[in-house]
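Other chains of the complex are left out, but the ones given are in their true place.
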């Protein structure tokens, strides 16, 4: 299916919508919540909302808005995440040390950039030829689309990081006490989707809408016959793994994984805590809850996912295997739009998109013939293609219109503050 | 001079005054400023103002107020600094990770404790016999006095820690832009105060007002003849030390000091920065300022103080030597009450109390016959008597009514975020 590139008018509507989502997401936060960085891998919410704004300022307003004058000295450095070609950036682990700019000033920055973006949209819609030559409207629109998808990624990061910040607090505060939930009576048996051996194409098909550069080029890959589970591994199933003594037996683990769980004394997924009565509590964006045995196990590292799969007599899918199957499923699921902000038990349908990013057995590497974007945007994805593993499928904090089967997410094997889960696979 | 123990009525007035000073001190802070912990040795202002309140709750209200019911669950742990005998405490380096309780709730805590303290004062003034036996009014008053001096110590810490938080910010914000200053035309020559050899008494004299337990017992000490400079070493004088290549030559330094300055690449005092035109800027609570060559050099470690003194052909005084001389000087100087919040150039008079705590060549150890306070308050000072050096004299962030000649401050030899300076001494 070929999708036409979005028009400036459409992009303006999407711009307003996406930007509004970010602010709605932050609405329950106190000023203090905006400021905190409880773990190094997370960033303070204040930093996120300034950084996504910086992205529009840097990649759209400065190069393409003829009259834009930056009005917030120092922000260029403070809110650059990691773009070496743009200039210096403040060390990531010190983002939480910056009381200033205040939350109020960061919102002023947002409003200033939003106003200038509206002007840019005016230009694009009314007098496209006034945009500085030789940059075409198409290029500008491409960057706007990138900026919107970027902001959607940071909405997901906001969910992850807010959770991390709340989780360390002994007072056990909740981001929102009013989150909806869905429950089931029992975990339904998993069903396998089978796929015969053959040559497949994976990656982003040109003309089929937005994708990040790391999803291209579309290319052929040979796959042996395989099968993939139609739902995620549950908390109840994972508890059996724990009960078997898994966290105390080297035999189950990759060597680096075993070293890591020993060094950090891991005995269960992140955000779990014993309830003192033989059960478990789990930290969610809705606060601490009794662990739902039928819901997908969440916040596991690659080490845990890989060990569980092997212990269960299966394996993780490769990213190609999973993409082929995901591409066959309707693009729907427990995504950010559903409002649960937590993985929910599988219903009778397949549990494919949303809920949790599932670890694949594939390292994050360039596709054959990969070319990063031109200019500074080339640093977006390419330079991270080492030491990380690919995850697929989106999660309960991913917007549905930000998702597609070819989407490649990636984290280090030990990372587990993202909404990560386990999907089983096997050979035919 | 014997000073009578303060009456409940007097203590109530002091309580109100000291508590108000803390809040005035914090008035210029934004909510974000309250929340930040930029360096591990510092604490967020929010934590300070809760902790000093916790101190009154823990040592006065819980044991001595007959009707007091703690209303802030979790605060007992969160705002306990280091009292092992009272219970667990939140790790110091994670104080900045706690978005909650909010600043607003912490002030609600303050007001709640203040109200209960007023009731306790009522009891003490009106019906002293209602206070739970066998605790006498004297004991309670002693703890109140301790709590007030404790809060004054934290006022000084607030000044230090606010400065540390502001200093890391590339936007170069200032705590207060309106701080007064005092300048002189030239650095006046230093004069020596001489003291012949003999037996001296140092330490706190019973009945002479409040003192911490570590200042007792008063005891005899033999001193050889010595002399002490009547003013502090200036920035200009210290610059000559730097210009001589001091930070690149091992010969000047204690072995541990040399290792430390190499490891941390120290090349000048803390909070200094080159101005790009051959001069220096210095971070102050009034913001970044051109370095005043006639003002005392500030934010130096023991390693730097000791090295400078040796390089200059002198030495640091011992704590006994300095106390003997300080006790002869009028109790006045550039203290917190003056409002400079920064050391100021010496005038024609001696520069003795205030301005900067000066490093002595004495390790922080118990006085002969030292007995810590009974109970948990015994952890206040005694357990830190190792690995630290004594400083004397108070500083520009010390309240005058909190100061006395026998006051023993102490920091690790590498610490320099306190208001520390250098006073020279020598043998006769």
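Each chain gets a letter, A and B, in the order it is written, and its residues are counted from 1.
FYI, a contact is a pair of C-beta atoms (placed from the backbone, for glycine too) under 8 Å apart; a residue touches a chain by one contact, two chains touch by 3 or more.
What you are looking at is a predicted structure, and each value in this text was computed from that prediction instead of being measured.
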Identical protein chains across the whole complex (2 displayed): 4
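Keep this in mind: only the chains that are shown with their structure count from here on.
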Rotation in the CA alignment of chain A with chain B, degrees, nearest 5: 180
Whole-Å separation of chain centres (CA-atom averages), chain A against chain B: 47
Chain A to chain B touching residues, read off their complex: 30-38, 46, 73-74, 77-78, 90, 94, 96-103, 165-166, 168-171, 173
